[in-house]
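Note that this complex is displayed minus one protein chain, with the remaining chains in position.
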Amino acid sequence: MSAARYLVAWAVMLLLLGLSIWSAFLRIGPWQPVAQFGIAVTQAAIVFIVFMRLPGRPSLKWVFAGAGFFWLIFLYGISMADYLTRSGLPKG
Amino acid sequence: MTTLTADLPASYLTKEQTIASWLLTTDHKRIALLYFASITAFFFIGGFAATLIRLHLVNPAGTLLQPDMYNRMFTMHGIVMVWFFLIPSIPNTLGNFLVPLMIGAKDLAFPRINLASWYVFNLAGLFVLYFLFMGGVDTGWTFYTPLSTHYANGYVVAAAVAVFINGFSSIMTGLNFVVTIHRMRAPGMVWMRLPLFIWAIYATSAVMLLATPVLAMTLFLVGVERTAGVGIFDPALGGDPLLFQHMFWFYSHPAVYIMILPAMGVVSELIACFARKPIFGYAGMTYALMAIAVIGFFVWGHHMFTAGISIYSAVVFSLMSFVVAVPSAIKTFNWTVTLHKGRITFDAPMLYALGFVGLFTIGGVTGLIVATVALDIHLQDTYFVVAHFHYIMVGGTVSAYFGGLHYWWPKITGRLYSEMLARFAALLTFLGFNLTFFPQFILGYLGMPRRYYAYPPEWQVWHVLSSAGASILAVAYVLPLFYLGWSLFRGERAGANPWRATGLEWRTSSPPPAHNFARAPLVTSAPYAYNPEDGSAIAQDGAHV
Amino acid sequence: MSESAPRPAEQFADFAQQGEVAQLGMFVFIATEVLFFGGLVFTYYIYRHLYGAEFAIAGRDAKLMLGAINAAILLTSSLTMVLAIEAAAADRQRAILRWLALTVALGFLFLGVKGWEYVTDYRDHVVPAVNFLMKPGYGGPAELFWVFYFIATGIHAIHLTIGIGAVLAMMRFARRGRFTPVYYAPLEVVGLYWSFVDCVWLFLFPALYLLGRS
Partner (left out) sequence: MEWVPFWPRNAATAATPVDTLFIAELAISAVIILMVFAMIVGFGVRYRAGSDASRSNLVRKSWRFEIAWTVATFLVFLGLFIYGANLYVWLYGTPPGDLEIYVVGKQWMWKMQHPGGQREIDTLHVPVGKTVRLVLASQDVIHSFFVPAFRVKRDVVPGTYETAWFTPTKIGEFRLECAEFCGTQHAHMLGSIVVMAPADYARWLADQGAEPSLAQQGEALFRSYGCSGCHGANSTVHAPPLDGLYGRIVHLQDGEAVTADEQYIRDCILQGAARIVPAGYPPIMPAFAGQIGEDDLMKLIAYIRSLGRERHAP
């Protein structure tokens, strides 16, 4: 029963992989990294929830699994705030 | 070993006596002692470098050491003291020893990982000794690029590897503590009954786990850049040196909290016990600890105020630096108010703890001064900053470490030390410390930059005062080595609870048996149930002590 | 470690607690790994932000086909790994071994493809510090892209190699019948690590292979 669930998840992941590659050839400019990153996040969520079986005891797993990603927001966000407001540093 | 424990009850010390039983032990208490040996060695290596620096600076022309040698000395002092003494000091010795005892567990969750972390720590230490004997590093402990990657002529890669490996030991320890505190507490030991030392270790571990990996990656990139000659942070190849600083300080500012949070935990235990009063505002103290741990991650940019970050982010970093000072102020207030209507005795641990509060306050308010962006433009990279962070890390952390060591010494060894000498050492620490570092505030405002091996003659008087203080401080730090060492052989036997304290660690024999408790403890009482009216107390397992 | 009659380690009350604690420990470790790789990806994104055009041109020379095949291999290996754990929970000892062996095989296959990719990269002169030529159209920071490409894929490959070693160890345990439906925490913990390494590739793949294709 659960084996079927894993198979479905696996198939969805392959599908998303294809979608990601396909999106790379679309001319959607700045939306491209957004799309690809969004797909990667979805895939990672599937891995964590299905393959790493986050639901279930101990529920503290959610906190620990999320902590790393959550903390990255601070590193990225606060540093990016500096880069985006630094004068004289033109954007590429 | 047998002679040392001859008249002591059977304990973790007496269980097995072979060398292998120590080197392969998974007992958290023995591992704590292994760590104690390692970091004491590093404390004196770093202290030796500090001694040379202070001797050198007595003369304004700076002729004792060659310029290159001076630069290597302060670099080594920084690297050794930060990563090989201050960061592991309280967590890996006192923390390792006490966390399972205080929460009523038999051991940490992962005893083998705990042992492995000690070996990893020493492996990193070997790299330190390697670059030390090969000739040292001359980048400063901050490894700023492109100096470290393309211009420095010391053993930068070896130093980076040492710190990188050391990071693994931090992570292993932090991981062990977090999981242990979450899952291994004795029945009845709910979160709001945890001693503040445990809260502090928990907050520290969280910071270790969340910050150390970023430092590891940063130093890895520095190592790659230096060995392969590619330009990750090199502006000539499109890199950005400020990116290195962002990543470095994302770890290294929280690292300050890795050093100070455990000290705050120790001091909370000491003040409550020797004032015979529950700590004032226990819940507030726990929130303050966690707030410092979290907000401490948002302030790293105050190390970069003059480095060319945008003025908007500089202002925000300044604001956050003021915000993070608020919980520290609350803690200071609560410690002092705890004394109110207490029944205070001034044993050596208490003297260290009160010294901590005083020095931490001075370090804290000068921290506000450097957090003010406009003032930091003048003060950044001067002796003012040097004095400020030594007040926090040495006046704060090292005082608390010594205080904790004296407080739990009877528990660790089963012996009492000479109280008189200990009080003398505590007072000497306070005096010597202030004489060493207070003149440096003045030097800093006068405009003496850090890491200068020579300076104008008119500043000599302040440097001489500082060096004189350093020699007093050196005596104060060496003294415990003698009387604590002496106590191992001749010290009076300590009872299970010489201070009549409330923690679970005092509810087992001194020294504790191999698996900590003869009977698994059941926790029924809040921590610090001291009664100042008659000095009595109720231990956490409900016993009157 | 080698006692025959299984009982929980001394500091634990029972196997359930030991298993939960082991899982939690692994998740904490994974959090630190997220920050470790996160730091690398962070530098990559800063430079991609600063040098978008150069990165796009350089990224076009990454071997998309090989990268995509490897992504599929890793995704499949996560599936076989989790099936091994399911087999342990259902006490199907032969199945544990079979799925673990398949996982190891996929792991080696990934490394093989990766190795082949490095060879073609070398022939392409895009290996910084070893064999690098500024191609026409490459801007200065193009080399930075390749630096990140090799650091990221290199560290990932090291993680995967450690994972293969861990799975091989689990196969030894399984052959000795150490996993029972009551206690198979080591297998579970290795599975978590394996899936996480898979996860890392999911982020590296678009960052390194999908630039500048349109």
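The letters A, B and C name the chains in turn, as written, and every chain counts its residues from 1.
FYI, a contact is a pair of C-beta atoms (placed from the backbone, for glycine too) under 8 Å apart; a residue touches a chain by one contact, two chains touch by 3 or more.
Because the structure is a prediction, the values reported are computed rather than measured.
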{"item": "Candidate in contact with the missing chain, chosen from B:I377, B:V475 or B:A518", "value": "B:I377"}
{"item": "Option from B:F333, B:F424 or B:W486 whose C-beta touches the chain left out", "value": "B:F333"}
{"item": "Options B:L194, B:L354 or B:L473, residue touching the unrepresented chain", "value": "B:L354"}
{"item": "Interface with the undisplayed chain - residues on subunit B", "value": "62, 67-68, 71, 138-140, 144, 146-147, 150-152, 235-236, 239-242, 275-277, 280-281, 284, 306-308, 311, 314-315, 318-319, 322-323, 325-326, 329-330, 332-334, 336-337, 339-346, 354, 357-358, 361-362, 365-366, 368-369, 371-375, 377-378, 380-382, 442, 445-447, 449-456, 462, 532-533, 535"}
{"item": "For subunit C, the residues touching the chain missing from this view", "value": "53-54, 139-140"}
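The rule is short, and it goes like this: only the chains that are shown with their structure count from here on.
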{"item": "Topology of the chain contact graph, where touching chains are joined (line, ring, star, complete, other)", "value": "complete"}
{"item": "Chain at maximum distance from subunit C, centres defined as averaged CA atoms", "value": "B"}
{"item": "Chain pair with more C-beta contacts, B-C versus A-C", "value": "A-C"}
{"item": "Whole-Å gap between the CA centroids of subunit B and subunit C", "value": "35"}
{"item": "Approximate Å spacing (C-alpha centroids) for the pair subunit A, subunit C", "value": "16"}
{"item": "Residue list for subunit A, restricted to those that touch at least two other chains", "value": "58, 60, 67-68, 71, 75, 79"}
{"item": "Contacts with two or more other chains, residues of subunit C listed in rising order", "value": "20, 24, 28, 31-35, 38-39, 42, 46, 50-51, 54"}
{"item": "Subunit B partner contacts - residues on subunit A that touch it in the complex", "value": "58, 60, 67-68, 71, 74-75, 78-79, 81-82, 85-87"}
{"item": "Complex interface listing, subunit A residues touching subunit C", "value": "2-3, 6-7, 9-10, 13-14, 17, 20-21, 23-28, 32-33, 36-37, 39-40, 43-44, 47-48, 50-53, 57-58, 60-61, 64-65, 67-69, 71-72, 75-76, 79-80, 83, 89, 91-92"}
{"item": "Interface residues, subunit C side, partner subunit B - complex", "value": "9-11, 17, 20-21, 24-25, 28-29, 31-40, 42-43, 46-47, 50-51, 54, 128-129, 140-141, 143-144, 147, 151"}
